[in-house]
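Input: a single structure, listed below in structure tokens.
Of the protein chains in this complex, one is absent; all others appear in place.
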Amino acid sequence: MNNAFLKSTREAPLPPPVSTSGVVGWLRMNLFSSIGNSLVSGALLLFLVWLIPQLIDWAFVRAIWSGESGAVCRVDGAGACWAFVNAKFDQFIYGRYPEAEHWRVNVIFLLLAGGLMPLALPTFRYKNHVVLFMLTVFPFAAFVMLLGGTLGMPQVETNKWGGLLVTLVVAITGIVASLPLGVLLALGRRSDLPVLRIFSVLFIEFWRGIPLITVLFMASVMLPLFLPDGVTVDKLLRALIGVALFSSAYMAEVIRGGLQAVPQGQYEAARALGLSYWQTIFQVVMPQALRIVIPGIVNTFIGLFKDTTLVMIVGLFDLLGVVQSNFTDPNWASPQTAMSGYVFVALIFWVFCFSMSRYSVSVEKRVSFNQR
Amino acid sequence: MPSFIQNLLSNRTARGYLTQLIVLLGVAWLGWMMFDNVATNLRQQNIASGLSFLEEEAGFGISQTLVEYSEQSSYGQALWVGLLNTLLCALLGIFFASILGFSIGVARLSPNWLVAKLAATYVDLLRNVPLLLQIFFWYFAVLRSLPGPEASFELADSFFMNTRGIFVPSLVMEGYGGLVAGCMVLGAVFGWLVAHALEKRHAVRPIWLGKTMLAPGVGLVFGLFATLIFVGVPAVDYPHLDGFNFVGGLGIIPEFTALTLALSLYTAAFIAEIVRAGIQSVDRGQVEASQALGLSSRQELKLVVIPQALRVIIPPLTSQYLNLTKNSSLAVAIGYPDLVSVFSGTVLNQTGQAVEVIAITMAVYLILSLSTSFLMNIYNARMQLVTR
Partner (left out) sequence: MRYRHLSLIIGLILGIMATLIVIPMFEPQDQFPMGATTGTLPSAGVPLPKPTASNYAVATNQKSTLQVVLEKGYVQCGVSQGLPGFSNPDDRGDWRGIDVDVCRAVAAAVLGDARRVKFTALSAKERFTALQSGEIDILSRNTTWTLTRDTSLGLDFIGVTYYDGQGFLVRKESGIKSVYELKGAAVCTNTGTTTELNVADFFRTNNIPYQIVAFEKSDEVIAAYDAGRCDAYTTDASGLYAERLKLTNIDEHIVLPELISKEPLGPVVRQGDDQWADIARWSLNALIGAEELGLTQKNVRSFLKSENPEVRRFLGVESSFGESLGLQNDWALNIVSQVGNYGESFERNLGKETRLGIERGLNAQWNEGGLMYAPPVR
């Protein structure tokens, strides 16, 4: 057999055509695949080339970074007035919390960050314990610490709280209070007992049907009339009650979604094993349901976190409220003050919400992967 | 005795009744406590109660009124004005948010990398910043960058834009405005019915015979004829500067513009995500099958992808529409006279009857929400039926 006409060595593969590889190929595939696409891409590129330098110019190049008063920002052609944010930074974070006691707030912030950090690590083993700690011990410890009046810490009344502190207090109280309430309401809505079911449905639909702002108005104006004569409730606490009730209705719907996703067989199997109702729920169903709805819970929390800004309308000084009330400080009046303040607040909220939404997406991916 | 109780407790049915009884008593007790406290507090402090205040003269002005309203009107009419302002803002907001949201949702799936990335950036940026902040931003940023009335931006001497709002020419309807509007609605319904009938007979029709074109088209034609019959050729009222501000024409106050803009942009980000998820939920095989059947890309989208995507899209879309309506209550922060701002704001302050005013406001929102979700549930059920 003469195999001489067969090639004995393998030829190296040809490189892919230039039009589909490398930078040029990528551009052609993704930006200029057709005439229409090319036109759109060109227009958008022009827009970006126009926009981005202006933004950079305003936020960095021409920005005023420090100064004693608004005078530094009143010069012609000045960009963002970061000096305003710089000078008022403490107020934006702590409100009028006494300066000597700031360390208490810092400890709480650190505890919070320390508690949330491990949750982002997929390999961390004691997540359940950390979550339990954050949902039970931490909120009470935080309130005791922030309010003071015990353990040798002077009392700091809630009307001195403000800024990011109030934003976080409202948001975290909302989530911590709404989880157990939401679980109970969701169970109530799926209960066999008609009275429980009707009350749960009424409660959930009522709170979901009205805007948060009317809830806050109710808490601030109407709640005092609901209480017996002489009993008064702190202004912050009133807003917290309103936010907790409101968010528990949304949480209930999220958790109900999780309960519905648990297969009926799980209930039947638990019943067959002789477990009682509560055992079935808390040892079999709830762990599965909650794991499914973690992304939903995080999304509810993002919504709640953004909605905390509404408390400024009823006169509490959350982050947005504090920043806005400082716009009227005559010392810092300048054309760029308001814009810089808004951008600062937007940035803080964005960082919190964006990282949470990324976390929720990653959990979602993991959960759906595990289910396959 | 204890064994009797033990028996009772171990009986499932009995336990169920017992639980319900306890809950019922608890709720009743709570309700009675609250009612009793309110009643006692009001009586003790001589605070007026009841709904008779709705008949009293309001005595304050409102910056945007869709119906006849003056300072002599009653608090009840102020409530009506506020409600209409809320509805106007919500409906326009829903309209713009839907258009923008659908476009951005589709853009996120665009093969053009730049378009997809920009759409994603838009969604990530707008969704993660509080709405209230965005409303403030649009209101004050826009307001500060506009000129005063004397130096308005103008177009063809008839369109003006300044710190007091946007002013456009309007048609003088000589009191027949309501009639003409009625005819337009009638025409739109008629057009929709015709398009619906055509749809049943012919699966593929020229684009102008679809519901989206025929309903508004016939409505406009009806309106035009009604105007010609009742008013003749209507005079045009051009806005012009008189004293400090523009008079004549149609004025759109900046509070309304800012609120609608902020609501539309914010909600559009959420709608975009819903639309993207909806389109992605359509099985790839469906698209391939329709291509194999030789459908054009328009037919493929219209007959295969969109109907299936809509089924996933509509339930969350409904809740976004409801959210937008409820979020329009943030108007109170920038002084747009919506329901909350006029009624729970001004009227509450003037009358001091907090319980009644807040209860009415909540009831109105509840009715709005529940009726919308009721209608959407019917629509949804019909969409779902198609699959079977």
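For reference, chains read A and B in written order, and residue numbers begin at 1 within each chain.
Everything below uses one rule, namely that a residue touches a chain if its C-beta (ideal position, glycine included) is under 8 Å from a C-beta of that chain, and two chains touch if they have at least 3 such contacts.
Since we're looking at a predicted model, the values are computed, not measured.
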- Given B:123, B:226, B:269 or B:334, the one touching the chain that is not displayed: B:334
- Item | Listed residues A:313, A:346 or A:363, member touching the removed chain | A:313
- Message: For chain A, which positions touch the chain that isn't shown here?
- Response: 96, 98, 136, 140, 143-144, 147, 149-150, 154-155, 157-160, 217, 220-222, 224-225, 227, 229-230, 232-237, 278-279, 313-315, 324-325, 327-330, 333-335, 338
- Could I get the residues of chain B that touch the absent chain, sorted low to high? 41-42, 44-48, 59-63, 71, 140, 143-144, 146, 148, 163-164, 242-245, 247, 253-255, 332-335, 337, 341, 345-346, 348-350, 352, 354
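What we mean here is this: only the chains that are shown with their structure count from here on.
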- Note on the structure: For the pair chain A and chain B, the C-alpha centroid-to-centroid distance in angstrom is 25
- Message: Please output the residues of chain A touching chain B within their complex, sorted ascending.
- Response: 30-31, 33, 37, 40-41, 44-45, 192-196, 199, 205-206, 208-214, 217-218, 221-222, 225-229, 302, 306-310, 312-313, 320, 324, 335, 338-339, 342, 345-346, 349-350, 353-354, 357
- Counting only contacts in the complex, chain B reaches chain A at residues 16, 19-20, 23-24, 27, 34, 37-38, 40-42, 44, 111-115, 118, 124-125, 127-133, 136-137, 140-141, 144, 326-327, 329-330, 332-333, 340, 344, 348, 354-355, 358, 361-362, 365-366, 368-370
